[in-house]
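What you see is the complex with one protein chain gone and the rest in place.
== chain A ==
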């Protein structure tokens, strides 16, 4: 039977780790991820799991240890945030290039400078082209569910790619929510026994990881690598279907909320989607046809499906919790715009930057955006394409 509990997001994900019991976990504490690995380390110390916990001196080492352990043939996990993810950057590419199915919750936090420990999406967005699959989560329940599914996705024999599970720092990681745990046995059965692909510890079949490849073949290796991502969406959907059988909860590539007949829409990631849905309900009661699209699989980006879901709208605002300094628009906006650019009929797009460094995203921010979209849909006129909202003058 499922168990209903009141826990923090970090506690929920630590429990998912306990139920999955990876062979190796390497970790370094960083706010707001710390609580997650602290709780998991307690499970290891109490003998509740047999995981080999490696306490390293930096996130660069944490990811390096994970790469080594995964190449050796283990089921491997770690977790990080912000500067920690930035410090892993170099090894992120090695993990994906070597096709090592490491699972890593990323508790989203702003990047320095200035130092800020609170939520925004700059960390994961900075790593969006590192070849890691990214699943994003609106609340603690989704963070828990995505973590469990992440192992199945990463370890799928067609894919063998590392997965980040993103959830908002403090808003999700430290707030206590009602969530439903699956039974330990159910989770264990769902993730199944880990089958390594080319384990180094299989000494009867020697192999080498990480060869030097120059102009003769590198281009071909990268093409082969890029092809793998085409297989990811199907695996994500298949795993979600199976997950529904054990949990009753459905997941897709993205969530559409009141989008089918919508004329205007908002695209937004993670926790702010919840607030937005409430505001959408208020506007729907007033007869305004507004909907929401919340990406779940952000990498690889399912641009065909997303483009088709949005193409019939009149106006869409993409809300980014990260800026692209010196670039044109926020990272989420760019992918949404690219998904729509080849359709003849498409919505007018605007980009709003919100909630940086943990600034609250309030219902009135969603109201402001919807009011602006109503105006754009009516007149076709855009005052400003990209702007910060909730900022003091």
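Methods note: a residue touches a chain if its C-beta (ideal position, glycine included) is under 8 Å from a C-beta of that chain, and two chains touch if they have at least 3 such contacts; residues count from 1.
By our rule, contacts and distances are computed from a predicted model.
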item	value
Undepicted complex member, UniProt protein name, chosen from "4Fe-4S binding protein", "Glycosyl transferase", "Cobalt ABC transporter, inner membrane subunit CbiQ" or "Dihydroorotase"	"4Fe-4S binding protein"
From A:7, A:54, A:100 or A:163, residue that would touch the chain that is not displayed	A:100
Touch criterion as defined above, residue of A:6, A:115, A:176 or A:197 at the omitted chain	A:197
Residue of A:93, A:194, A:209 or A:303 touching the missing chain in the full complex	A:209
Chain not shown: contacting residue from A:6, A:224 or A:338	A:224
Positions on chain A contacted by the hidden chain, ascending	97-100, 160, 197-198, 205-211, 213, 216-217, 220-221, 223-225, 227-228
